[in-house]
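After this line comes subunit A, so read on.
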Amino acid sequence: MIWDDWLPLLIVLSSLSVGLVIFFLPEDRVGTRTGLNLVGALLKLVLVGIMLWGVFNGHQYETRLPLLPGLDLVLRADALSMLFVVLSSVLWLVTTVYAVGYLEDSPHRSRFFGFFSLCVTATVGVALAGNLITFVLFYELLTLTTYPLVVHRGTEVARRAGRTYLTYTVTGGALLLAGTVWLYAITGTVEFTERGFLSGLDGSHHPAFIIIFVLLIGGLGAKAALIPLHGWLVQAMVAPAPVSALLHAVAVVKAGAFGIVRVVYDVYGIDFAAGLGVILPLAILAAVTVIYGSVRALFQDDLKRRLAFSTVSQVSYIILGIAVVGPVAAIGGLVHLVHQGVMKITLFFCAGNLAETLGIHRISEMNGVGRRMPWTMAAFTIGALGMIGVPPLAGFISKWYLGLGALEAGQDWVIFILAGSSLLNAGYYLPVLYAVWFHAPPDAWLEERYLGRHETALALMAPPVVTALLTLAMGLLASAPFSPLHWARIITALEYLP
Partner candidate 1 sequence: MSHVFLYALVGVGLFTLGLYALIVHPHLLRKILAINVMGSGVFLVLVALAARTGGAVPDPVPHAMVITGIVVAISATALALALMLRVQVEVGQAGLPEERLE
Partner candidate 2 sequence: MIEKTKQKTLFRLVLIMLLSALAAGLGYVVLSLPTQAPGLSEQVTANLVRSGVSNPVTAVLLNFRGYDTLLEMGVLLLALVGVWSLGGIPEQRKSSPPGPVLDMLARLLVPLLILVAGYLLWVGAYAPGGAFQAGAVLAAAGVLLLLAGWRPGTRFSGLPLRIALVTGLGIFVAVGMALILLERRLLEYSPSFAGALILLIEVAASLSIGITLAALFLGGRPEVEPRR
Partner candidate 3 sequence: MQDIPWGVLVILLPVIGTLACFLCPWRSVPLGLTTALAVVVCVAGLGWQVVEQGAQRYAIGGWGAPLGIDLYADGLSLLMLMVTAVVGLGISVYSTSYFKPGRSAIFWPLWLFLWAALNALFLSADIFNLYVTLELLGLAAVALVALAGGADALTGAMRYLLVSLLGSLSYLLGVALLYHSFGSVDIAILAQRMEASPTVWAAIGLMSAGLLLKTALFPLHFWLPPAHASAPTPVSALLSALVVKASFYVLLRLWLEIFPLANSALGQLLGLLGVVAVLWGGLLALRQTRLKMLIAYSTVMQLGYLFLAFPLATAIAWQGSLYLLLSHALAKAAMFMAAGNILYFGGHDRIADLDRVAQRLPLTLAAFGLAGVSSMGLPPSGGFIAKWLLLEASVRSGQWWWAIILILGGLMTAAYILKVVGYAFTQAQVTHEAGAVPAPMEWAALALALAAVLLGLFAPWPLALMEIGLPFGVEAER
């Protein structure tokens, strides 16, 4: 059926077209631009909804375009990609609203929103990529489209941050490309297939496969901010708040993590990879990253930097969940892909609000801010508690399954990692919450602005509240159909059940 062939492409184009139009909008056409953004976001959401329902009912959605003789550009919808697509398209809508409010009368908005849309296009492309070459294509596209967002402020600092960002990501991309070509030269195909397509090939290639694995993970780790490749993430904090939110929660970091899942599951296949003995090192690397990130976060006074390091730590949960070879842990990891996204974006929104409304950038300046901005801070609290893993919030679900899975897979050491990092999370979030709610506010905020009737502009206030509620819902309704947990179960079933 024609519709099934073109839906994935439509989903990609829905934001691409918007972006291209916006580039040519004159700066002052605020209404048109905002309208376009929202229409694009909603349209994408609708299309994704249709696709979600279809995939749930066993529809096959696949767009195939020739890229090279014997190599196609494939966009395909499967359970794993849906997880990521839904996440990114929902959060894009929210972030768009937020960005519109945040960039109220700041320069170069056409440029910003243009690249903003392209960035999401690339993310969705990464999610829907049906083979490694398509993945590489959109992965690089993501790198290129996020760069202008990172340097958007146009300051010298921003320029340097952008340079660092590209240094990491472009190098990563090169490694990824090298691995992909090598793989293609050996196997003659790069199609993602459930449980991988390498196990069949004869053993003489195995050393090559190990090196290729290192190349691929190296390339993806650069975006996923696995240590020692996390350097760019913290510097990229100079970007405007919506961008940081996007980088951390949806687009870049997630693309890396998602890619690692793809490679492990649909290129190598978890069992084959484990057989190669490349999974345990990955698990250890992830574990180290989890702890390292949390420890570094502990010592940051700059709020965004603390959040950044927390991201470094939290994203590796996903990889850890995959690398603890076992279905339950896998569920934990996959579901965290969504949960971390929603929770972290909440926190970044709140940080942005503080900066915009009160000029607060450091934790030491947050005393009593809860009374000035109750809604924002309530959202922040939910997000933070979720990160720590307090029931019944989303984060708890992730950690619960990760822990169970670790035990079930007989990898008890992971428990200590989880416990340790949870303690550290508490260590760097709880003091903030305490200060926010129980300290006396200063008699004057740094640079207070009164935006709208509420504590701040509605467009800034609503998004964090929404995502906070989502965090709550994903925790409470975890067992409902179409919940992230539900999807994670489906995916894991595909990978593990005989």
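We take it that a contact is a pair of C-beta atoms (placed from the backbone, for glycine too) under 8 Å apart; a residue touches a chain by one contact, two chains touch by 3 or more; residues count from 1.
On the choice of candidates, all candidates are chains of the complex that A comes from, given by their letters.
Just so it is clear, the model here is predicted, and its values are computed rather than measured.
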| item | value |
| --- | --- |
| Touch assignment for subunit A within the complex, options 1, 2 or 3 | 3 |
| Candidate 3-facing residues of subunit A, complex | 23, 66-70, 107-108, 111, 133, 136-137, 140-141, 143-144, 148, 151, 154-156, 158-159, 162-163, 166, 170-171, 173-174, 177-178, 181-182, 184-185 |
